[in-house]
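Note that this complex is displayed minus one protein chain, with the remaining chains in position.
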Amino acid sequence: MAGIAIAIFLLAFLIFPVLKVIYVAFQDPDTGALTLVNFSDFFSASLFRESFYNSFYVASVSVVFATLFAVPLAYFTTRFNFSGSVLIQTLGIVPLIMPPFVGAVAMKLLFGTNGSINLLLDEWFGINIPFMEGLNGVILVESIHYFPFILINLSAALNNIDRAMEESAQNLGSRGMRLFRRIVFPLAMPGYVAGAALVFIKVFDDLGTPLLLDVNKMLAPQAYLRISSIGISDPMGYVISVILIAFSLFALWTSMLAMRGKDYSTLQKGGGGLAKRDLRSWEKVGCYAVVIFILLLVLSPHVGLLLLSFGTIWSYSVLPDAYTLAHYTQMLASSGQFITNTLLYAGLAALFDVVIGTAIAYIVWRTKLPSRQWLDYMATAALAVPGVVIGIGYLRTFNDVNLPFVDGPVASWWFVIVIALAIRRLPYALRACVAAIQQVSVMLEEAAENLGATKRRTVWRITVPLMTGGILAGFITSFATASVELSATIMLVARESDAPLAFGIYEFMQSASGRGAGAALGVIAVVIVTLATYVSHRIIERGKQQQQSSGNVVREEA
Amino acid sequence: MIGHLRNVLGALLVSAAAVFLAVPALAQTGKLIVVTSYPPDTTTAFKAAFEKKYPGVKVEMLKKKTSAGIKYLQETAGNNTSDMFWASAPDAFEVLKGDDLLVKYKVKVKGIPKKVGSFPINDPEGYYKGFAASGYGIMWNTRYLKAKKLPVPKEWADLKKPVYFGHVGMSAPSRSGTTHLTVETVLQGEGWQKGWAEWKAIAGNFKTVTERSFGVPDGVNSGQFGVGIVIDFFGLSSKASGFPVDFVYPTVTTLVPANIAIVKNAPNAKNAAAFIEFLLSKEGQELLLNPKIRRLPVNPATYAKAPSDFPNPFKDSSIGSKVKFDLKLSKNRYNVVNSLFDVMITYRIDELRAATKAIQDAEAAMAGKSNAAAAKLIAEARAAVDATPITAVQAGEGGFNKIFKKKRKKASVKVTGRQADIEGQWDDMVKANYAKAKELAEKAKSML
Partner (left out) sequence: MEKAIQAAGVTIENLSLAFGTTEVLKGVNLEVEPGEFFAFLGPSGSGKSTLLRSIAGFGPTPKGRILIAGEDVAGLPPWSRDVGMVFQSYALWPHMSVAQNVAFGLEERRVARPEINERVADALALVGLSDFAERRPSQLSGGQQQRVALARTIVVRPKVLLLDEPLSNLDANLRTQMRREILALQRKLKLTTIFVTHDQEEANTMSKRMAVLDEGIIQQVGAPMELYDNPANTFVAGFLGTANIFEGKIEKKGKALAFRSRKGTRIPLGGGKAGVAHIVIRPQDMTLTAPGKKKGAKALDGVVTEMEFLGETIRYEIALSTGESLLVDVSHHQNQKHFMAGDKVGVDIDTKRIVTIAK
């Protein structure tokens, strides 16, 4: 029953709207008949081939940089007794919460040709490094923005490695980098690949960053520019959307295929986590230096944001001319609604995500429903659908639908924004829920059924409580990323009073006097989401400690 | 059944209310939903003033980029909830009008002339109304120019000079309706071939082509590039916000009315009408003089209240009157111009820049020397850059334009050729030409 309900939900709010948009790609622009001629146009145009290459290049190099940021943070915090591990892990997730527009503006002010860093470099050494020029800028911003996906997944995988694996390698004479390269990293590979695939796909599909940096020659911006141009009937935008979706699904599938049968961490459990060791003092200095450097780099957009929100005028100078609170007063005067809307929308969306995510995880891993895997595939496919496509698809699908209790068409009802956010962030929550249910031994559920609990009661009293940590983690990821989403929202906001924070920032950033206020609103967004993340991190940690050794008992028989 | 009953009841209530409220002339109630591309600085001022005048009405400003606003109105037309569309570019209104999404309205306020500069203020067919005028000009960052030791640009032609290489920013006409008008104005003023040559010469100096029209003032404000081609209120309001920037109208510029229209099947058409009347009233027009809004009123009487340095297009004939703007021609080739700009400039900016740099270097090397062969090569290089894939006649041809049109009303309207296919051909030609120009210029330089 639940399976059918979810399937209908996904079909109605993901598959159908998307098909409604992309079928144009298969229409002959002259006659309207079904055809593939648009695809041959795509591949014969050198502009599109170059765009495809650029997108591929940017996504690949971003994965490399994201890896460079994530691996030291993940390794140091899981491997060594490191004070501030929780803080580092929390700060490491903050880059995911980069509010639209202001993040890129801040990065330009810091790293642009005439940004703070280059102005200093020019003054001291007479050099200018093109951090933000063209594709470089996209790679820098994207890898900073999305590296937490690798950090989260890799840390989890490292925490799951059986201590005995590492110890037996040491026993056989392996140590240092060799130990890491030959034993630890291969064992953590599934987590790494999951994170890296996510980074690749997100960067490949991302529209906002290249657009804000005025980079047009990539697939997603090409699609967007063509879809949203005034009065143009070119189907190429939709063709590109189809190609984006198909290629992302392909990347997802490849990563799954590559990792098939290699998920060692769930097979081998016992020790629970890498052995943590103390650092010698010179090692400690080195590690902290690396960690601080990385954190400074990945948090630089937020530092820039902070400066922007407090600075009076910041133009062609290393730092703002002076500091003021005026932007905050300006922002607070008009933005209360944005903040409450965001908390409501992102909160509801994340709630839907974990409910649906838990249900899908349960159906896939605990039932024998025919073709149940497709629920997972469908929900995950949302990852590959650009936000604009969802936004337009919703307008096309739900604008003619009226509900008795809704004032006006469904497409302009605020709840549609919640559904769009839920669909867009469902894959994150789903992965967390799947990971959580895989950690729960089936026997714990069978024991409950054996003692007279029905399936429903068992889920409620045993499965869900044991999944709490994972569910909460899914909730946070969905909530944090939904609260700064713009690309689908911007199409769906029908009233200013219904607008979320990201939309408010967008509005501010359209006028010269709104830049500081927009940054201030961005700071508020980051602070709210960071606090929420930190608090729930603490809750998860406490839960873990409570169940730590019991978890091991359950694992022993696995 | 119940829904039907609701509608009947609703209609009864509304008509009852209308009868009841018709007596006091000013009493308006309910909501007014305005889809607009204007920044909050502008919208909040008008919203506050309007709500003060009509305390019963709650105004909602729905901020959308012009192109997104059009898309939104198109997609929601079947079940419309918006009352008005309020934006700058007349072309945007033309698109909506073409899709039958606007209704005619007859303004009651008197004293608005027919034209500002050479541009008609209102839609001759009566669908949309001009309420203010804006002109394009050049904006620059004073700190940037000082640090890089660049002269202040005054005219469009200044922006072609090699000294500005890599310092200029502009938005793409396909992204911004007002930018489109600027491009079109130059094309009409200089002629098709020469106009494009002019644009490519300026674009060769571009640092970037921004995706949003606000990206240009934003870039100049933060010093990402020094000089921007912007609409006046962007430049002037940035200056008013305290940024170290300044703005100038070049002698050849265009004045464009900023417009407003009532959306078809508007739920609050009465309030919408009141809003138009308010915009054009004395108090509404005077709000435009606010330094954060800074638009040129269409009511000449308002200029009496303006500060002394405020340009008055109705008196100063140098603003926006040089070019006789042909609205029909512009409308006909609207999408072709946008597409050509993107193919030749936006998407090939790196190649264009490389070719321009090579030509500028060759010309610099040429200075003070005479070498006929090198001069010929440079001229050939220029010609290669300047070449435009199609002629003005082709661009204005109806059948050709249909390929780029959003909607064909009937399946019987036959068009041949696909946009992607044609753009692909243009792109191949442009790319080859830029490569050739670069090669020729480098060869010329090596001879000097």
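To keep things simple, chains are lettered A and B as they appear, and every chain counts its residues starting from 1.
Going forward, contacts are C-beta pairs under 8 Å (C-beta built on N, C-alpha and C of every residue); 3 or more make two chains touch, one makes a residue touch a chain.
Everything quoted here is computed from the prediction, not taken from an experiment.
K.L.:
Mind giving the shown chains that are in contact with the missing chain?
P.N.:
A
K.L.:
Among A:Ala164, A:Ala289 or A:Leu444, which one is in touch with the chain left out?
P.N.:
A:Leu444
K.L.:
Quick one: which of A:Ser46, A:Thr367 or A:Thr454 touches the chain that's been left out?
P.N.:
Spelled out, the listed residue whose C-beta touches the missing chain is A:Thr454.
K.L.:
Go through chain A and note every residue touching the omitted chain.
P.N.:
Touching the missing chain: residues 441, 443-444, 446-455, 457, 461-462, 465-466, 546-554, 556-557.
Just so it is clear, only the chains that are shown with their structure count from here on.
K.L.:
On a C-alpha centroid basis, what's the spacing between chain A and chain B, in Å?
P.N.:
A distance of 35 Å separates the two centres.
K.L.:
For a test of understanding, state which residues of chain B touch chain A in their complex under the given definition.
P.N.:
2-3, 6, 33, 39-41, 44, 60-64, 66-68, 70-72, 75-76, 78-79, 81, 91-92, 95, 98, 141, 143-144, 147, 174-175, 177, 207-212, 214-215, 217-218, 221-224, 234, 237-238, 240-245, 292, 334-335, 338-339, 342-343, 346-347, 350, 403-408, 411, 414-421, 423-424, 427-428, 431
K.L.:
Using the touch rule from the top, collect the residues of chain A that touch chain B in their complex.
P.N.:
It is residues 29-32, 37-38, 41-42, 44-47, 105, 108-109, 112-114, 134, 211-212, 214, 216-217, 221, 225, 228-236, 239, 312-317, 334, 392, 395-396, 399-400, 402, 404, 408-409, 411-412, 490-491, 493-497, 503, 506-515 of chain A that touch chain B.
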